[in-house]
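Omission of a single protein chain aside, the complex is shown with its protein chains in their original locations.
Showing chain A:
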Amino acid sequence: MYSATEKALIASIWEKVTPHTEQWGGEALERLFAVFPQTKIYFKHVDTSPGSAAIRSHGDKVMKAIGSAAGDLDNMLTTLSSLSNLHAYNLMVDPVNFKLLSHCILVVLANHLPSEFTPEAHLAFDKFLASVAAILSQKYR
């Protein structure tokens, strides 16, 4: 679970992400597709070329959902409940991909917030994204 320091770190980092959810969310997805091209199979009907409007908009959606979880760490199960259903029953994204996207999000944070993304902040965020991934996979079977 999260110490008070970890909660504060997650909150302060996320405050800096909030004005850039579309740009940084789009960039996380762009990195995902560049580094792990197999992830594009989940986006066959979407324009996945770098900078595409569809991907920026989707990145925005993903980051905002992560933001709502970050805003209420003690109630993530509730906050993410409908997304958990969506991923389990509709999207059926293999859970291994949550780790891949989490890594790309950490890369984006390190890239844009080099002084704030300290080792302690990195730890707090890695833990947090792993929790998000676990909750999203919870109803798979």
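Throughout what follows, contacts are C-beta pairs under 8 Å (C-beta built on N, C-alpha and C of every residue); 3 or more make two chains touch, one makes a residue touch a chain; residues count from 1.
Everything that follows uses one rule, which is that contacts and distances are computed from a predicted model.
Looking at what's absent rather than what's present, what does UniProt name the missing chain, "Isocitrate dehydrogenase [NAD] subunit, mitochondrial", "BHLH domain-containing protein", "Hemoglobin subunit rho-like" or "ATP synthase membrane subunit DAPIT"?
From the choices "Isocitrate dehydrogenase [NAD] subunit, mitochondrial", "BHLH domain-containing protein", "Hemoglobin subunit rho-like" or "ATP synthase membrane subunit DAPIT", the unshown chain carries the UniProt name "Hemoglobin subunit rho-like".
With respect to the chain omitted from the figure, which of A:A8, A:V35 or A:A53 is a touching residue?
A:V35
Which of these touches the unseen chain: A:A11, A:I41, A:L77 or A:L123?
Once the missing chain is taken into account, the touching residue is A:L123.
Please give every residue of chain A in contact with the chain that is not shown.
Against the left-out chain, chain A lists 27, 30-31, 34-35, 50, 103, 106-108, 110-111, 114, 117-120, 122-123, 126.
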